[in-house]
Every structure is written in C-alpha cells, then in structure tokens.
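Here's a slice of the assembly, chains where they normally sit.
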Amino acid sequence: MHPVPLFIKGRILDNLEAVRGHFLLRLKLPPAFHHPVPGQFVMIRVTESQTPLLARPMSIYAFEKGAGHSVLEIFYRVAGAGTRILSGLKPGDELSLLGPLGNGFSGNQEARRAILIAGGIGISPLTFLAASLSPIREPFPVEMTAYVGAQRKEALAGLDRLSAVCPDIRICTDDGSMGYGGRVTELFERELDAFDPQGCAVYACGPRAMMKRLAELLEKHPLPCQVSVEERMACGLGACLGCAVAVRTPGGDVAFMRACKDGPVFDIRRIDW
Amino acid sequence: MRPSSLQPSLSVDIGPLSLRNPVMTASGTFGYGEEYAPFVDLNRLGALIVKGLSLEPRAGNPPPRLAETPSGLLNAVGLQNIGVKAFVKEKLPFLKEYSTAIIANIFGETVDEYGKVAEILGMADGLSALEVNISCPNVKKGGIAFGSSPEMAAEVTKRVREATDLPMIMKLSPNVTDISHIAESVESAGADAVSLINTLAGMAVDVEHRKPVLYNVTGGLSGPAIKPVALRMVWQVVNRVNIPVIGLGGIMCPNDALEFLIVGARAVEVGTASFLNPHATMNILEGIETYLREHSISDIGDLIGTLERP
C-alpha cells in the first residue's frame, strides 16, 4: 500500500536558481509526512492565496526523514505564472503541500540494470529513483545508465545530483552543444541493442514527444518500460477526473485513467500515444 | 452564559430530507467520497453528493480536460463515470457505512434514461436523495440542455418523480435567461428542492498554438469567479419558489457560505474549494458555527434568508 497523503504546511529552507530558469526548492515538513516512493508527487500551493487558483503538481526530487522533521526537495522549471510566483518565495515562507500522491515507479526486484531516460525537467523523479536504487541489494548494486537530454547545454539541469548516484550519464543536446548531438531517443535507439533485456528495466520521464518516440522504439522490443506522465490536475486525489490519460483497454478500446491516482507512472505500452 | 459557549443548532430540512448541517459536497468534486476520506470525517458532512451517474458507464472527453482561468476552473470531464450499476455494487457499500446522507447525482441523454437511472437508485439501499443534473444536453432534442427550457426541465422532473420516492433535488443550469422560471417549472412538476448553480459555460484559448486549451473546446466554469452570479441566481430563485433552495458556486470559505445562507439558501454545496484544500468542507462548517456563536444565533434557521434590503 502507498502512504496516506497529508495536507500540511511546509516551510521553505531554500529556493535557489540552479540552472537558468530551474530552481531547487527545499522544504521542511513535519515528521508526519510519509516517506514517498520515487515517482510520487506533491501538489503545491502558495498558502492562503487564491492566485493561482489550483495547486501545482511537482515530482519529489529527494526526501530525507529526520528526527523532528523531514526535508523534501522539488526541482522545478519556471513554466508559467504559478511557477514564477513559486520562484519568488524566500526561505521562511510557507507553502501548502498535499502528498505524497500517485503510484510511483514499481521497482523490479529481479532487475540488475536500470536505464533512465530523462528529457528536461523529467530528470527530477528519475534522480529520486536513481538515489533509491543505488544502495539497493549491495554487494550486487543495480547498474544504471542515464540518458539525459535537453535542447542545449545551458538547459541541462540537475546533472550534479544525478551523477552522484549514477556514474554512467549519456548527455544529448538538440543543438549538439554538449554530448551527443540529437534527441535522447536517437542515442538510445542506437545503443538499444547493446542492452540485455533480461533483468533490465527502462524508466522514463520527459516531454510527451520524447515518450511517444520511446513507445515506438520499444513497441517490438522486450525491454520493460515505465513512464511518468504529466497532465493538468485539480485535486491530485482521483476525485475530479481532470487528469485523464488515454490507455488501451484489453478489448482494444480507449479508456481514461487518472494521472494522479492510477499514475503518474504507467507501463509505456498501456498508453494510447 | 456567554453567547460564545452556546452550541448552535445547525440542522436543516431540505423538504423531506433532514441534514445534520448545511454543508454538502458538490457533485464531481468529491469523487465517490472515498478519495477524500483520508482528510474529511465523512460523518461530519451535512450530505455527500457523488459524481454524476448515467445508465451506462461513460468514458468522458480526451484530455486536456482542465484549464485555469482568473479565479476560476474550466472543466470538460465529459461526465465520465462508472455507470449506475457499478456505483451501486462497488461504491455504495462503502458509503452506506457512514451516517451522513448520501445523495446520488444523476443525468441522462434522454428523459427516459433519467427515469431508468432513478429507478435503479430508488431500489438500491443507502441513498437519502437524488440530485438531478439537467445541465447536460438532450440528445433527442438536438443537444439543447434539459435545463435550458422550463418544459424539458419539468418533463425530466416528472419522469424522475414517477420512477422513485426518493427526495428529489433538481440541479439547475445557470446558462439561461431566467433561472427562476425554470425553478418554478420544476417546483410545479414535483421537485422537493432545487440546487444551483451548475457551471457556467466557458472557454479558453492557447494563444501560442491558436487552439482551444480544452480538447472539448468549451467547458464548465467553477470557482470564486462565478460566486456573484450564483448568489444573484439563488436570490432570484428564493424569491420565486417555496421549495428549499441549495446554493453553490464558488464557495471557498465560511464567509462565502454565509452569503448564500443569508440570501436564503437552506444549505450549500462546496465544489472546487476541495481541490484547493481537501479540508475545505470542514473549515466552512466550523466557520459557520463560529459565526453563529459570535452573533448569538442559536439556530441556523434564524440566519437563513435574513438579508435586509438597504
């Protein structure tokens, strides 16, 4: 079972621009907040204000349970009005937080190798996943390879943190300003056959186009793959049915599942891209 | 005894339905109750109204289904639901365990479908009332909403009345010229109460891509933005009908709820507010109680409909 979500207040420890337009938010939470599973998220809102109206879904980037309190980290990109307001908050300011929410990635106990594919800010939940996989099953640790893509060098964000837990990072930039010149899915396609599907699992998060391309690549490939998807959300709790994700039913029809409750992590092959 | 130590009476009657307090959940914003059970003691709600039910399950609209607007939320869920039979089998057993009034919100694409849904629910055990959503389009009459004509609204009311003895609340659409006329019409046709308002039809455009934000192009507007319109309509309707009126639309805090009660609503429903704060219903309930205490009002009935003309 997943941890029961709480609606609580968190106090900002820091909220610093890491890379241009990308912020690392560290929040101090009461100890009641449950330990999240990688891939889970929280709904964040600026306390008391009704502007913006809705809370914003944000993946959990890191979590540490202390004695008297916990520290939760969010890695976010300024994408619009809500994240712009968020980026203006200062240490000491309070936020409302609902979480942990969603299903999270399901670890494959057999897997010996994890392939992470991140596009843009999609690196956030995958970093949390990598951090939680890395110490597992010592002395036979999970081997990890991360493909990390961005439009250009300056937009590559969060590499430091990821490289601390995953030494094998393969960088792709659309404009070739760093690493492989081209899409992350292109590089992965070239190298795909080098991976032994046995005991290997793919975890991906990034723009829809990236994940759709990945779904095509893997269509006839035996590698298992979980993706974390983004949809507009209102409640985060499965109540409003606002966050519909089209999935294929066993009968071949399309049905809508809830990104917030049934996801945000789905088997890539279930989704109707 | 200081007034502030009195425990005011909060119970209200909605026609044949007695509620322990006037705070209800609005359909479609509280799921089937279980989603909010970790946050709200469901036994403290005046009533719990579930997501709208149709005869057959409905898949709903493709995404995007949501758009945020200034102080508002547009939704085009498309009435996705598991269907009335699955509701009775899978959801009602959980809800029945609570002592709170459970109200099923229903809709149909034809008058007959309304009747069939009502029949099934009338035979199920554990429901206290039906709330009948007439904002949805009548497929037989070219897609015009049932709630937009007094005649069609009355027809639905009569059909549901025949189908069940459950107390029947007609939920009115605000997208009309004269909502009090529709209210009178459903009153004559046998409604026990009316609730208003459902969402205002609205739209949003993605200027960068020059396309609608919602897949469905238009959606229903809820939240604080619509509260002035909702209040005005409740005021119009309470002045025209004798059956109880339930007010909703943009109620976010105790003050908002009090506005509706003072104008004459016998109870209120809380919708979008629960998305912002899952404890919203309880905060509103407690705030109403505090107001009554602070104003030495021992019975909420003495507050309802006390609006003074300037």
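We just call them A and B in the order they show up, numbering each chain from 1.
The rule is short, and it goes like this: contacts are C-beta pairs under 8 Å (C-beta built on N, C-alpha and C of every residue); 3 or more make two chains touch, one makes a residue touch a chain.
Bear in mind the structure is a predicted one, so any value in this text is a computation, not a measurement.
Displayed chains are single representatives of each kind; full-complex composition is A x2, B x2.
Here is the rule we use: only the chains that are shown with their structure count from here on.
Separating the centre of subunit A from that of subunit B, both taken as means of CA atoms, is a distance of 36 Å. Within the complex formed with subunit B, the subunit A residues making contact are 4-5, 7, 45, 50-55, 96, 98, 231-246, 253-256, 261. Subunit B contributes residues 28-31, 35-36, 38-39, 51, 59-68, 70-73, 75, 77, 80, 223-224, 252, 272, 274-279 to its touches with subunit A in the complex.
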